[in-house]
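Certain chains of the assembly are absent from this excerpt, and the rest are unmoved.
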Amino acid sequence: MRPSGRNLSEMRSISIETNVTKHAEGSCLIKMGDTHVLCTATIEDRAPSFLKGSGLGWVTAEYGMLPRATNTRNRREAAAGKQSGRTQEIQRLIGRSLRAGIDRVALGERQIVVDCDVIQADGGTRCASITGGWVALRLAVNKLLKTGVCTSDPLIDHVAALSCGIYAGQPVCDLDYAEDSEAGTDGNFIMTGSGKLIEVQMSAEGATFSRDQMNELLDLAEAGVRELVAAQKAATE
Amino acid sequence: MRPSGRNLSEMRSISIETNVTKHAEGSCLIKMGDTHVLCTATIEDRAPSFLKGSGLGWVTAEYGMLPRATNTRNRREAAAGKQSGRTQEIQRLIGRSLRAGIDRVALGERQIVVDCDVIQADGGTRCASITGGWVALRLAVNKLLKTGVCTSDPLIDHVAALSCGIYAGQPVCDLDYAEDSEAGTDGNFIMTGSGKLIEVQMSAEGATFSRDQMNELLDLAEAGVRELVAAQKAATE
């Protein structure tokens, strides 16, 4: 029934290749099927000015998409002179989600910038960015621990994300673009390694959904995120 | 326990004054306690270009906040030269939510622009904008029906929104600013008059939440939205 032939609860193949660029303190290329996102983490010695003197650290994120990551070329935001509302919404979500896994006292007064750049898009780029962004963050934080800059681990839990939706009347897991563009209702579920929720965004463009449907999607998401966390562990341990 | 002395499930006082500006096709000033939003609906004869020839209508929204709507003055976005990511995120949400209550075929190939301008802010401005925006939309659509431009009602259901959150460990309804700035977890719940969900956004800045907490907030929201829909009816019927 699904365009890809997957079962309702079947994820796309997950691949996380680490240390893919020589400059970044942490990096990975995450592939969720045909969605490929390059994630890098940059450690900056200074926290944003609103934290000056607080002793607290910060994690922020930026998101971009190469012009031909998509089926038809999308205009380069740098040429357009601004980031779209969609881009800003996504990068705010990534940053907020990753901060939920951070002990900002243990991080100390510094900032980690996670850049998520979509090389190829096939749906679910924001979720892949969160899952991959956490891996880049993990690797960068490892450097802080190894060099003794941080003495206790500021990363208190895994953070991973998955999109699920109602496609052709059925709840399905890990939407690809063909499903996403047809789904009346879909949601992004960001969770921790211990199964707690960080953020839930469910939306029905031109439609509505029930609490039962919401719960079905949450069930799918919980199972899927467990797989994602396992992949994060395999890549970083 | 709540700063305002309200009970856990107690809403702020709701006031919806209609036809507050002489120019707009529909308008209201909605007050949720000290949060005041002026909502206007403008009918435009042309739909956006991506709908040309489709016979379908469109509803979109824009959101703004007067510089001194807040406790400390916030910089005027027109002077800053761009809308913030937050503003764009909010106005995309308002438009998406209102479209869920529209029969775009019945509306016909035209656009209604809903402007939501926050005159005074005390938390929950995006939810008040949706609830009040629907009233402005209702009044504008009434004109289309009265003049025979539309022959069947394009507004198929009420749309209203409420924010609830975990404050001081307790689920509370209709957060004001004092609560919102302290709440680890909060959510925006956008629903129809018939009790279906349109959008759920739950988020925990620097924290996590459980499915049980999520369900408690949903219960509060369902009850609160019923009150909001009753107020919409009282204002427009």
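Chains: A and B, in written order; residue numbering restarts at 1 for each.
In the analysis below, a residue touches a chain if its C-beta (ideal position, glycine included) is under 8 Å from a C-beta of that chain, and two chains touch if they have at least 3 such contacts.
This structure is a prediction, so every number in the text was calculated from the model and none was measured.
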Total identical subunits in the assembly as filed, 2 in place: 6
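The rule is simple: only the chains that are shown with their structure count from here on.
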Centroid spacing, where centroids are CA-atom means, of subunit A and subunit B in whole angstrom: 28
Subunit A residues within the subunit B interface of the complex: 82-83, 85-86, 88-89, 91-92, 96, 99-100, 102, 104, 187, 192, 196-211, 214, 218
